[in-house]
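Okay, structure first, notes after.
The complex appears here without one of its protein chains, the remainder shown in place.
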Amino acid sequence: MKKVGIVGDGYTAAELLRLLAGHDGLQVTAILSTENIGRRIDRLYPQLTGYYDLICEPSDAKSLIGRCDGVFLALPHGLSVPVALQMLEAGIKCVDLGADFRLKDPALYEKYYEKVHEAPEMLSQAVYGLTELYRDQIKQADLVANPGCYPTGAIMPLAPLLKAGVIENEGIIIDSKSGVSGAGRTLKEASHFCEVNEGIHAYGVGTHRLGPEIAQELSLAGEQPVEMVFTPHLVPMNRCILTTAYARLQNGVAASQVREVLEAAYGPEPFVQVLPEGVMPHTKWVYGSNQLHIGTYVDEASRRVILISALDNLTKGASGQALQNMNLLLGFDETTGLKMLGVHP
Amino acid sequence: MKKVGIVGDGYTAAELLRLLAGHDGLQVTAILSTENIGRRIDRLYPQLTGYYDLICEPSDAKSLIGRCDGVFLALPHGLSVPVALQMLEAGIKCVDLGADFRLKDPALYEKYYEKVHEAPEMLSQAVYGLTELYRDQIKQADLVANPGCYPTGAIMPLAPLLKAGVIENEGIIIDSKSGVSGAGRTLKEASHFCEVNEGIHAYGVGTHRLGPEIAQELSLAGEQPVEMVFTPHLVPMNRCILTTAYARLQNGVAASQVREVLEAAYGPEPFVQVLPEGVMPHTKWVYGSNQLHIGTYVDEASRRVILISALDNLTKGASGQALQNMNLLLGFDETTGLKMLGVHP
Amino acid sequence: MKKVGIVGDGYTAAELLRLLAGHDGLQVTAILSTENIGRRIDRLYPQLTGYYDLICEPSDAKSLIGRCDGVFLALPHGLSVPVALQMLEAGIKCVDLGADFRLKDPALYEKYYEKVHEAPEMLSQAVYGLTELYRDQIKQADLVANPGCYPTGAIMPLAPLLKAGVIENEGIIIDSKSGVSGAGRTLKEASHFCEVNEGIHAYGVGTHRLGPEIAQELSLAGEQPVEMVFTPHLVPMNRCILTTAYARLQNGVAASQVREVLEAAYGPEPFVQVLPEGVMPHTKWVYGSNQLHIGTYVDEASRRVILISALDNLTKGASGQALQNMNLLLGFDETTGLKMLGVHP
Partner (left out) sequence: MKKVGIVGDGYTAAELLRLLAGHDGLQVTAILSTENIGRRIDRLYPQLTGYYDLICEPSDAKSLIGRCDGVFLALPHGLSVPVALQMLEAGIKCVDLGADFRLKDPALYEKYYEKVHEAPEMLSQAVYGLTELYRDQIKQADLVANPGCYPTGAIMPLAPLLKAGVIENEGIIIDSKSGVSGAGRTLKEASHFCEVNEGIHAYGVGTHRLGPEIAQELSLAGEQPVEMVFTPHLVPMNRCILTTAYARLQNGVAASQVREVLEAAYGPEPFVQVLPEGVMPHTKWVYGSNQLHIGTYVDEASRRVILISALDNLTKGASGQALQNMNLLLGFDETTGLKMLGVHP
């Protein structure tokens, strides 16, 4: 039995607790908070009643030393750096669910997060935690930069095709539709029930922070800069993201290659399903699970490729993938605690 | 006071009745049905209680002659042709809310609706009922082919820009997100609450029938064939469509032209609002109204143009636009009965 | 053309603006705000785009004098008293959508609203604005205390039966289910989308403020104190309230009396529909309209009476009823601006 701590008490922390309750090898020994110090976590999240009686502790990262083998950082961006530094120094493995270690270029971080990075040298040390793409590096790592929810949905279907030269690296359009929990538990007008329910809208058009993260990984996959646009939308549902990506088939490539490359890339993966020809993902099928579903459509005449992915933004898009990575960091089977199916209907 | 009849008793018929209850110059004299003959319409749609006590009559179009100045056809595709023929012969104006008269090319109709058109000669006679684009022709017409809900949302922002040569006519991507009422009242698994609620998915990917309708009108606007793709998605909400369209700015055109052209095209229109720079449409703002909102984003460096439109699929996307057209056909002010605002929150 | 002002800029203010846009005899001349001074109201509520370009003014009630014949107070409780005093002094009619003038007993106000009433003498002057029950007094009034949304749904079906001695005045249970807009636009955890969507819960069990308001009116109707309990629930929808009320048939009264009394009370009313035997209200049928629907079930053997009502909490439960009352105060036909039907589906 190994021990983990969680820094933060928002939705991704709650999701970690949900998943960890089914993990036989990991015990949660501490939850650090700023706003709920002294409150029992099952009062904050009554779905945990009967499973956890942990009390939220002050956010003193040092207090975790000696009590944890691994730590999940579930913090707003900008706050993870000092905590991660302390943890690594103490030999504690870290999975950061925030954005602080995802971008390799500190200038990009500064531009999009409006903050000078406090420890740019760590950016190269951190491994980007898209487990299926970076598994070997993650196993060797101390610090994993867990991917954003949108990037996970966008990169997974596109990266293998760019890597294999099946699609063009220009003119890629990524149109994503997310549930509301991605915006967190913080109160804001955009998360008010009456402002969201029975409606859909785009936001961050042309300027969303997760665009550069997607571009970075797609460029790495294709080994040359991609030209792409990313538009997120908010859908009246709690969880999940559907991503509809549009690309062009490379000249000389057969339409059948799209499916072949994806099936080769993900065939044996426990958490990625390339759906049968003609079946398009529905976010409900992955609701509450760590699964990512992919569907494909290719029109050979027009050279159009449409790729659709579905994931649960809190599970595969955040805490589930974080646990998948922590399993690797601490030597567990990657799927431990993550075998639950989608809750549908 | 003029008299109108409605052929059909589905959601678009109910929406017509809602709107017509507020129209001072039109009286509904008949509703024809196949499945609910003899039932009071306010038992079928109790929201009409206290406003209508009409009884659904058998679908004998002849019975409308002498009782109607205009008729709305709210029928599944393939059923409108014979009714329209009878009405026109009797000098009764028709607005067809179905798809039977929208495509100018009978071969396209046959391909997508799997049916030989019964009166192809009427296709040129019918005017496509996008009121803001074809107002003058509609005023002279006897038969209006009311546009599909998705086409209305796609064509309105794109057509003026193609016409003005502001955007390229290739590589247009139209990613639409619709509420469920667009699928009608018919029972099908795809409209079952538990299969729709808390989820989003794409359907008809690459093959949806309304693609050719959009292509026809965009090609007419740009006076050359467009190359485009249309992907509809189903969102867990009753009403409305958000359309996110991606295009490229033509070489030599300034980014500011996008907004200038749209504002010039729609500035004085009562039912189209080009939202202020930086404001993106939210479908809630048009819920239950005949309004169509448009937002724009242009990135001059990459030449990307993103156009977003929102409409209520049952109102501006169907019955509201149908009444707008009927008003023109029968000599009323175009806005009569259509001045209600969006129901938000 | 008469002139009205609105004090407040929350959801009930927005709903007033929606309704007033369709009122031929009333013009909105001012909106007072505290948090949005200087902002255009159609930026705050883009559904108003193209209809209103009013700018939110500071909350100086005096500024309304000379510019308004009537004023709607759409304020949190405790803030209406000084404004109402100024308006009445200046001869301006007032409809208060808040709770400050509803309870006749200042001690009860103090207990439930935790505030000493600043002008208890006004409590007898104000007329309770359940239009159908107090129409004659409202016509003569200067100040109307517009009922709460829950009370409207509870009192309407029960009051005539208590008045007629058809049901017992003990053991009444009122179980209400409301959409989220009743909680207003203010940000709170209970209105966060993810905390509300896909769930239902009770709140204020045994202690909700609107219980005494209901009890006051039911006691007045039956001319003796009622013994009752009121439990509100929050349902994942924007609008409307369904109220399920349980009572006992008085000894010696026939089951048929329930329906007879309600039909006699509300038969000619434009905004109340006693649905046919066997039809139970659905909140969707009144969505966005000023209608209130009532259904009844009586089991003569067990003497049980079940009464179910549906209304839109923002319309008949707030702004619609407020306009209905203002129409009476200013001499308009009561239904002006209120004839829209429910938006369904």
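For clarity, chains are labelled A, B and C in written order, and residue numbers in each chain start from 1.
In this text, a residue touches a chain if its C-beta (ideal position, glycine included) is under 8 Å from a C-beta of that chain, and two chains touch if they have at least 3 such contacts.
Here the structure is a predicted model, which means the values were calculated and not measured.
Enquirer: Write down which of B:31, B:138 or B:180 is the residue touching the left-out chain.
Expert: Residue touching the absent chain, from the options given: B:180.
Enquirer: Going by the contact rule already stated, which one of B:238, B:257 or B:336 would touch the omitted chain in the full complex?
Expert: B:238
Enquirer: Which listed residue, C:240, C:274 or C:294, touches the chain dropped from view?
Expert: That would be C:240, which touches the missing chain.
Enquirer: Just to verify: which one of C:53, C:105, C:136 or C:227 makes contact with the chain not shown?
Expert: C:227
Enquirer: Quickly run down the residues of subunit B that touch the omitted chain.
Expert: For subunit B, the residues touching the absent chain are 11, 180-181, 185, 187-189, 191-194, 196-198, 236-238.
Enquirer: Residues on subunit A that touch the omitted chain in the whole complex?
Expert: 11, 14, 17-18, 21-22, 43, 45-51, 181, 185, 197-198, 238-239, 270, 273, 275-276, 279, 282, 284-289, 291, 293, 314, 339-345
Enquirer: With the missing chain put back, which residues of subunit C would touch it? List them for me.
Expert: Given the touch definition above, subunit C has residues 171, 173, 175, 177, 194-195, 197-203, 205-206, 227, 229, 231, 233, 235-240, 242, 244, 246, 280-284, 287, 295, 297, 299, 302, 304, 306, 308, 310, 344-345 touching the missing chain.
Quick note on the criterion: only the chains that are shown with their structure count from here on.
Enquirer: Please state, in steps, how far subunit C lies from subunit A along the shortest route of touching chains.
Expert: Contact-graph shortest path, subunit A to subunit C, evaluates to 1.
Enquirer: Taking each chain's centre as its mean C-alpha position, how far apart are subunit A and subunit C in Å?
Expert: Each chain reduced to its C-alpha mean, subunit A and subunit C end up 46 Å apart.
Enquirer: Nearest whole angstrom, what separates the Cα centre of subunit B from the Cα centre of subunit C?
Expert: Subunit B and subunit C have C-alpha centres separated by 36 Å.
Enquirer: Mind pulling the residue numbers of subunit A that touch at least two other chains?
Expert: Touching at least two other chains: 194, 197-198, 236-238.
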